[in-house]
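Note that one protein chain is taken out, while the other chains of the complex remain in position.
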Amino acid sequence: MDNQNIITLDNVRKTFRDFWLRPTVAAVDGLTISVRKGEVFGLLGPNGSGKSTTIKMILGLLSPSAGEVKLFGLSPRSIEARRRLGYLPELSYLHPFLTASETLRYYAGLCGLSRKEAASRTKELLEMVGLSDVASRSVGGFSKGMARRVALAASLIGRPELLILDEPTSGLDPISTKEVKTLVKALAAGGMTVLMTSHLLADAQDVCDRVTIVNHGKAVAEGEVSRLETSLEEFFLAKVGDVKDFRLAPFLGVSEKIR
Amino acid sequence: MLSEPLSLLLLISALAIEVLAPVLHLHQFGEAVRTARDASFSALFICSTAFAVFATIRVFRREMESGTFEMAVAHAVSRGGFFLAKAAGAFIALSIFALTVFSTALVMHKGAAIGGEIAAATGRLVRVYGPCVAFGMGAIVLPPVAAAACNRFFRCRFVLTAFLFSALYSLCGGITASVISWGVTARLFPAMLLVLCPIVAVLFSAAAFSMRFKANGAATAAALTLALILPAMDNYYRVEALSRGGALECAEVLLSILFALPAFAAFLLIGVHFSMGRE
Partner (left out) sequence: MKAFFSIFRLEFASLVRSFTLPLLAGAAVAWMFAVPQVITGDGTLDGAREVYLRYGLGGVFALTLVSLLASASGSFARERSEKRLQLTLVRPVRYQLLFLAKCAALTTAGAIVLALACLASLSVPGENAERVCYHVLRPSLPSPREEARAMYDAYMKDPDTPEEVKKASRSTVMRLLEFRAVDHYQTISTNMVAVWRIDFSSVGKEPLSAEKGVPPAVRLRLSNMQDLREDVAGYLAIGSLRASVSNQTQAVLTFPLSPSSSASESNRNDVLSFTNLGDKPLMLRPRKDVALLVPAGVYAFNLFRAWCELVSMLALILSFGLFLSSALGRPVALFSAIVILAVSEASPSVVSQYPDELETKLSDRIALTVTRFMAEVTRPVSSLNPLERLSLDECVEAREVCRVALMNIFLLPLVFAFISSFVLPRKQDEA
C-alpha cells in the first residue's frame, strides 16, 4: 500500500449491463482518484454523475468492470479493509423496530466490540449526536434528522480510520448541518480520513481539503479547496456547465416575451 | 400486477399443471376428459388464488410503502376513488390471468375429448393427444421465448411481454377450440365463473386489508376470507358435478354471482374505509 493513500481508484470503469450483457449505462468511465490519509476529500458532481456508483465500488458493494479499487491497499471486500471503515449512506436505512441504543449496539457487535465497550461507545455516541434522551425509543418513529444522527453515530461506532459519508447533511436542519460539519472537521483533525459526497457546495467548501468533480462518470476537475481563486460553486459550474432555465412559457401558456 | 415476476411464474405453473397432469396421468386412469378438467380447474383455482393474494398485496403495499399513494391523493383524487380504481385494475389483471388459464383449459379439454373418441374407436388407449398437447407445451415455452427475443432486440420488459404473449397465445387457442365446438366452452365457462367468484372476493379482501395492514397481516386476512367464503359458496362442489357428465344451470351460476356480489361490495367498502382513514 502507498503509505499516504487510503483509497486508490486506478482508471476505474463501471458499466451496468442488461440480461443479455449489453451495456446499458456507463456510470463510471476511467476514474482515477487517490485519497490521502487524514484528509477530507469531497467527491462532487451533479445528479447521475456516478458519485454513488464510485462510493459503492469503494465500499465493495459493486465490482468495477475495469480498473482497480484499493482500500488501505487491500481489496474493498476483504474483512481487514472493512474493519477500518465507517459508512453513512445517503438515506439512513435503519431497522425500524430497534431502539437508538440497540441500533448502535447491533453495529458495535458487527464490528466485534465487546459488550462493555459497545455499551460505553453507544452512550458516548448518543450523547455526541444529542439523542441520549431518546435512546430507548424505536428508530421507526424518528424524524428524518434524528434517524440521520443515529446512522451517523452507527457509522462511527467501530472508530474507523476511514469514514465515507454519502450526502451527510441531507435532511438536517441548518444547526444540525453545522454540527455535522464541525464533527467532520474534528474527526479529520483527530487523524480520521473522510470521503464525502455532497450536493451542497457551500458545505463541501467549508469541510473539504481536496475535491474531485465528476461528470458523466469522468473526473473533470480536481484540486485543493484552499487554492481555489473562486468559490467552489463557481468553480463547479465552470467545470460542469451552466444552469439551464426551465422553459416555463409553454407550460404557463404565456409568450416568451413576458420573461 | 402483470409485471411482477411472481405473476408469470404462477401463470407458467398453472399452464404446466393443466398440460402435464393429463399427459402424465392419462394412462393411469383412462379418463382423459375428467383428468383434463380436474387439472384445469385445480390450476385455475390454486394459481389464481395465489395470484389474487400475493400479487395484489405486493402491488398495494408497495404503493403504501413507497409513498406513491400519498403522492396520488395529494392531487385531486379521492382516497376511496384511488382505492377503487386500483382494485378494478387488480380485478382486470386477475381476469386476464384466469382467461389465459381457462383458454388453455379449453384446448386441453377438447384434446382430451378427441383422445377419448380415438380410444373408443380403436379400442386402444391413446396416451398423447398430439396437437392439443403440442399447443399446451407451446403455451408454456413459446411466449417466454418470444418475450426474451423482444427483450433482446426491442428492449421490451420481459415479464410483462411474456405475460401478454401468453395471454394472446392462449386466447387464440381458446377461441379456436370454441369455434370448432362451442359445446366445450358452453359447458366449462359457467364453471370458470363459479371458481372465480370466491377468488375475486379474496382479491378484494387482499386489496382492502393491504390498505391497513402490512403484507403478512393482509395475507392472513385474505387467507381467513378464503377459509370463510369458500365453504359458504360451495362452488367447487358444483363444479365437481361436471365430472358426472352434467352441465351447470345458468340460474345456479347467476345465483352464485348474486351471492358473491355483497361480499365484493363489503370488501370494497372496507377498502374505501381503510384508505379514507389512512394516516
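To keep things simple, chains are lettered A and B as they appear, and every chain counts its residues starting from 1.
Throughout what follows, contacts are C-beta pairs under 8 Å (C-beta built on N, C-alpha and C of every residue); 3 or more make two chains touch, one makes a residue touch a chain.
What you are looking at is a predicted structure, and each value in this text was computed from that prediction instead of being measured.
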Hidden partner chain, touching residue among A:23, A:48 or A:112: A:112
Contact with the hidden chain (one of A:59, A:134, A:208 or A:232): A:59
Interface residues of chain A (partner: the chain not displayed): 56, 59-63, 77, 79-80, 82-83, 85, 87, 89, 91, 93-95, 97-98, 102, 105-114, 154, 158
Interface residues of chain B (partner: the chain not displayed): 4-6, 9-10, 13, 20, 23-24, 27, 54, 58, 127-128, 216
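We adopt the following convention: only the chains that are shown with their structure count from here on.
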Whole-Å separation of chain centres (CA-atom averages), chain A against chain B: 48
Chain B contact footprint on chain A (complex, rising order): 18-20
Chain B residues within the chain A interface of the complex: 151-152, 155, 158
